[in-house]
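Below, a portion of the complex is reproduced, with chain positions unchanged.
Order as written gives the chain letters A and B; numbering starts at 1 within each chain.
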Amino acid sequence: MRFFSDNAASVHPQVWEALKAADAPDTAYDGDALSARLDAAFSDLFGVECAALWVATGTAANCLALAAICPPHGGILCHREAHIEIDEGGAPGFYTHGAKLLLVDGEGAKLTPEALATAVAPIRNDVHQVQPHALSLTQATEYGRVHTPAEIATLAAFANERKLGLHIDGARFANAIAHLGCAPIEACKGAATLSFGCVKNGGMNAEALVLFDPALADLVKYRRKRAGHLQSKGRFAAAQLLAMLEGELWLANARAANAAAKEIAAACGARLLHPVEANEIFVSLAPAEAAALRAQGFDFYDWPAPPGNPGAARLVTSWNSNPAHVAALDQAIRTL
Amino acid sequence: MRFFSDNAASVHPQVWEALKAADAPDTAYDGDALSARLDAAFSDLFGVECAALWVATGTAANCLALAAICPPHGGILCHREAHIEIDEGGAPGFYTHGAKLLLVDGEGAKLTPEALATAVAPIRNDVHQVQPHALSLTQATEYGRVHTPAEIATLAAFANERKLGLHIDGARFANAIAHLGCAPIEACKGAATLSFGCVKNGGMNAEALVLFDPALADLVKYRRKRAGHLQSKGRFAAAQLLAMLEGELWLANARAANAAAKEIAAACGARLLHPVEANEIFVSLAPAEAAALRAQGFDFYDWPAPPGNPGAARLVTSWNSNPAHVAALDQAIRTL
């Protein structure tokens, strides 16, 4: 019973169908009919004109975006526990040619204008110090927290005032929107770029990089090729993304994952270390308790325990989390 | 009737089956059971201990390999018309952090020790000039030519003598081996790294980067992650490669493509600009003739015409080139 992560879940049947339907040869790279539909499909989704490119991974999407909005000598404000800082193997440094991540504190890996202001305050405005050029936030965050549209607006205002390009790492953007119940654009107003996650939400190996400034597309396409991310049978990547948007599958999948998480959260009660707003549950869990759960067949990651906790764990649900497994987990947690 | 390229062909049914079979969740990234089998599968194939990593594109495979064998301040000897020089959007410069491609002449995009010696002769051995650290050859070449094992041996000796790491861009390695009929290892003895093509040969979006020095694997795995090429559902990439090796599907597919090319070559006669050894046919073709073929429904690329020719075209066959289309093309060419 896997609660490790959503990033290895099965591929959704509609995605499989779309992949099969894309098998007939078409123009290579992104010259095919499916890839050609992406800009319009995402412009429809967001209600504004944007460009959308497929890439194979969220790391590639994030880093192509960052390289488009931050020069090599610049800095990118992000949370101290942001995926780009912690879990991408230094990829931002590679793609941006050495730009620096400028780390910001914040509860639940969320950013606030206050925390950002504190982070930039000591930076002297001279060539000896790396100046911020971009701001990256994660939606939902690495702790499954969601920035509200109002919060996003204050962050966008901060970025706009200082001429920082705003990027949103939306590996779990679907879960955030499912939680917020708002129009997708409401949760990314003011952003220049968005990594729109698909793999964690029922895809196989395609993410969308959405460029709210379509003028960036030319640059990013050259950079995508230069990074070895321009697949020759790109139609299979486009097919996955289009399948996700078709009939709002992306939202349906996210809602299912979120609902499973809510259910588990209810069982966790006071153990919860963070409010559960998306599909991740962080719980206080003593080592013996973790062992007891594992002995019953539940798999999950241990997590660094915050002060005052005997241990901690991360539980993640997926678009297809097995209801029986979820119920069993609930029961097991309640009876710890 | 498509003779554009093999890089957009359909996916082989056995690859589809393998993809579907890989759907059940497994450990993310390359921690799954399929990825774990790659080293052994390729070691078996080559009869020597090697490591094998999946990546999404040939450009990524080539460039990860080059970065592993050439430092940022070094140079890489390659043919003037090599794919890494002409068609990868500067990706080698990105991955190697600015290493330089040192261009070599050679008929049919093949390399010879003599041509290499001519290329390195003017390079002074001082810090003002970029020194060669690596040698990259393409097998089969960009003109569908194949280096024989004996030729490879002389190139490997050249590399070895000068302490150059030897890379083989094998986007069409299968077609080369199908042509040579030798053990795969015979066509890459002395190489440090090999991009083993799969996408052009019936795959969807996976290539293998083979490291004949397994000690390079640790480095390359960090670089793959850093380049955003470590997919979380990597099992689907591994599945494609294993399907290709299973029952020598890779060779069967290449033989089919080569056979179709041979058939077309026979129809071309004196029009042939290069001997046809793999699955590419380069023909002298006047613009009016090209137009006539296109009017009959044949699609293909125009190619820069060598001196003395009114025009030229490139025709490429695939693992599943339609025999009826091939026969029709033969007929059409003969009656030009």
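By definition in this document, a contact is a pair of C-beta atoms (placed from the backbone, for glycine too) under 8 Å apart; a residue touches a chain by one contact, two chains touch by 3 or more.
As the structure is a prediction and not an experimental result, all values here were calculated from the model.
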Overall number of sequence copies in the complex as this file defines it, 2 displayed: 4
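Basically, only the chains that are shown with their structure count from here on.
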Euclidean distance of C-alpha centroids - chain A vs chain B, Å: 34
Chain B-facing residues of chain A, complex: 2, 4-5, 7-11, 16, 20, 23-28, 32, 55-57, 59-64, 88-91, 93-95, 199-200, 204-205, 222, 225-233, 235-237
